[in-house]
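Remarks on the structure that follows.
Removed from the display is one protein chain of the complex; every other protein chain stays in position.
Just so it is clear, A and B label the chains in written order, and each chain counts residues from 1 on its own.
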Amino acid sequence: MEKILEVKDLHVTFKTYGGEVQAVRGVNFDLKKGETLAIVGESGCGKSVTSNSIMRLIPTPPGRIANGSIVYKGRDLTTVNEKEMRKIRGVDISMIFQDPMTALNPTLTIGDQLTEGLKQHKDISGREAKKKALEMMDLVGIPSPEERLKQYPHQFSGGMRQRVVIAMALICDPDLLIADEPTTALDVTIQAQILELFGKIQERTGVSIILITHDLGVVAKIADRIAVMYAGKIIEVGTKREIFYESQHPYTKGLLNSVPRLDIEEDDLIPIDGTPPDLFSPPQGCPFTARCPFAMEVCDKVYPDSASCSNTHEVDCWLQDRRAQLVSPMAGTKK
Amino acid sequence: MSLAEKQKEPQSNGIPDEWFRPLDRSEQDAEKVSRPSLSYWGDAWQRLVKNKLAMAGLIFLILLALLAIFGPIFSPYSVREINPPNQNMAPSAEHWFGTDELGRDVFTRTWYGARISLFVGLMAALIDFFIGVVYGGISGYKGGRADNIMMRIIEILYGLPYLLVVILLLVVMGPSLATIIVALSVTGWVGMARIVRGQVLQLKNHEFVLASQSFGAKSWRIIRKNLLPNTMGPIIVQMTLTVPTAIFAEAFLSFLGLGIQAPYASWGVMANDALSTILSGDWWRLFFPALFISLTMFAFNVLGDGLQDALDPKLRE
Partner (left out) sequence: MLRYIAKRFLIMLVTILIIVTLTFILMHAIPGSPFNQERGTSEAVQANLEAHYHLDEPMYIQYLLYLKSIVTFDFGPSIKQPTSTVNDLLGRGFPISLELGLVSVIVAIISGILLGIIAALRHNKIIDYAAMAIAVLGISIPNFILATQLIQSFAVTWQILPAATWSSPKHMILPVIALATGPMAIIARLTRSSMLEVLTQDYIKMARAKGLSPYKIVFKHALKNALMPVVTILGTLLAGILTGTFVLEKIFAIPGMGKYFVESINNRDYPVIMGTTVFYSAFLIVMLFLVDIAYGILDPRIKLHKKEAE
């Protein structure tokens, strides 16, 4: 399948009082048409920064894309000027934010906010815009849309607001949708509905989705592939199956063990001890070393190269090195 | 052996085999440097010091306070001593800020004025503080109906045009240092009470308060020990900003003829007395009190802003 997005060696830094924070430190991934890639990690691991970089929504200054490329349909977005970028935002790439309670402007009607993107980018009459808006409301499952268009955000429940936000993001028929923790702020029952909606939308429109989340339950539901991020790097990437059942990186395993799962019987949850490293001065070796139960001296000194476990499964871990098998029972446990 | 494992072979280049052994954690922990943790106040102070404008304001105010206390003592002239031959003299070596129409030394009178202005400002802030903390504290802590009623009262008082009420009070009570302070306080505490109530409400349900409640601590103890210290930040800022408001109000009242009465003179009274000199060219009589009112208000304002930034925990990195 055709690749629509390719991120290579992306570095993003932020200047702060305490020095330069290296929020993203050489991230690589790609995305195919109609695919859903989940980027998973703890808060502060750089996953939101990565997604904001694709949209070029990093506040600059203090933030800055220090290195790397983001190639969307053959165009490197890191070199596109702001005016051109505005034509890409909303039209080619859209974004959904975490909290639907704050993502809608409280003083503008839903209809106004829904159609303004359309009016900005397409030469379209007010009536056509409204028709399209009603269509989108219908697609995301908002009842009595005609009436709802005239209302203000505070008249909507959280779940309904997130539906509006999704409709807003999709109204210009983008090819790529970035969803940054789209269900985190919602009730569990509503979460399920919204996730179902994502599936339905992808089926209808063929949009590619990058899903940013820390919630593995969400991932299990809708992702095709999963990238696990830790301390500004993607440490393991693979298909959903590979990550859930054949994960190689101790961090990924820890992450899976720390959430309740219904499909695997687990006596109790095992939290990962410790905290992620300070990204003011990231360690030269593997950033997980300090928390890793299988850490070796090499881990502390050198960051491992990516090792391929299959065509779709790559992991950055020294345990993949043959020499590690001598010291660690964990090494090379793949089938 | 799979293709994937073959790809791993080149990794051995440059990486010594002996690095592949379990990591000794003891040294790693020892190396760990944690950032020095500062107390809330220490942290706030450090940030205030970094704010040059606020520090300039603070230093100016300290100097002003010192001059207000000691300036008149070292001056060879008295505030009230009328000296007709010397009237309306321009600034000179003897009279640094010149003299007024009665031959009084403007320099000396300026520091007396500083005493009065600072005193009015500080007293107004202190009284506001006490009333505001008691009222706002009770309102916020009790909650429910008491809070509701107390807030309605505040809402109504808030709508009163405060300078008009002050004028009215002074017309009745007669202008003097004490009545000015009383009049300013009668109307001034409302803002403080609102802020205190807001802070108390925010903190009331915090775990540490619940904790001390479950140990059976009395309400008052909870307020005093746990709530008040945490509400201090915004309150200090509010107090700092009350002072220039009070200084302004006092000078304003002087312009209406409701200021401190002769022979003492606040800056407002001095400026008001000097109004007629605008056209005569004796600029110093108006200039010095005007300058010091403005500088003092400026200093308090920038200090207040600086404190706000320094004490706001949201800005902590």
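The definition used in the following text is that a contact is a pair of C-beta atoms (placed from the backbone, for glycine too) under 8 Å apart; a residue touches a chain by one contact, two chains touch by 3 or more.
Just so you know, these numbers come straight off a predicted model, no measurement behind them.
*Asks:* Looking at the full complex, which residue from A:V21, A:I65, A:V91 or A:C286 touches the chain that isn't shown here?
*Replies:* Missing-chain contact among the listed residues: A:V91.
*Asks:* Among B:N51, B:S185, B:S266 or B:N301, choose the residue that contacts the chain missing from this document, as touch is defined above.
*Replies:* In the full complex, the listed residue that touches the missing chain is B:N301.
*Asks:* Where the complex has a chain not shown, which of B:Y77, B:W111 or B:Y162 is the residue touching it?
*Replies:* Residue touching the absent chain, from the options given: B:Y162.
*Asks:* Which positions on chain B touch the chain that was left off?
*Replies:* Residues of chain B in contact with the hidden chain: 152, 155-156, 159-165, 167-169, 171-172, 244, 248, 251-252, 255-258, 271, 275, 278-279, 281, 283, 286, 290, 293-295, 297-298, 301-302, 305.
*Asks:* Can you name the residues of chain A that touch the chain not displayed here?
*Replies:* 55, 57, 85-91, 94-95, 97-99, 102-108, 116-117, 120-121, 152, 154-155, 165, 168-169
By our rule, only the chains that are shown with their structure count from here on.
*Asks:* Using CA atom averages as chain centres, what separation in Å is found between chain A and chain B?
*Replies:* 46
*Asks:* Using the touch rule from the top, collect the residues of chain A that touch chain B in their complex.
*Replies:* 16-18, 289-290, 294-302, 304-305, 307-310, 318, 320-324, 326-328
*Asks:* For the complex, give me every residue of chain B touching chain A.
*Replies:* 3-5, 7-9, 11-12, 15, 17-25, 28, 317
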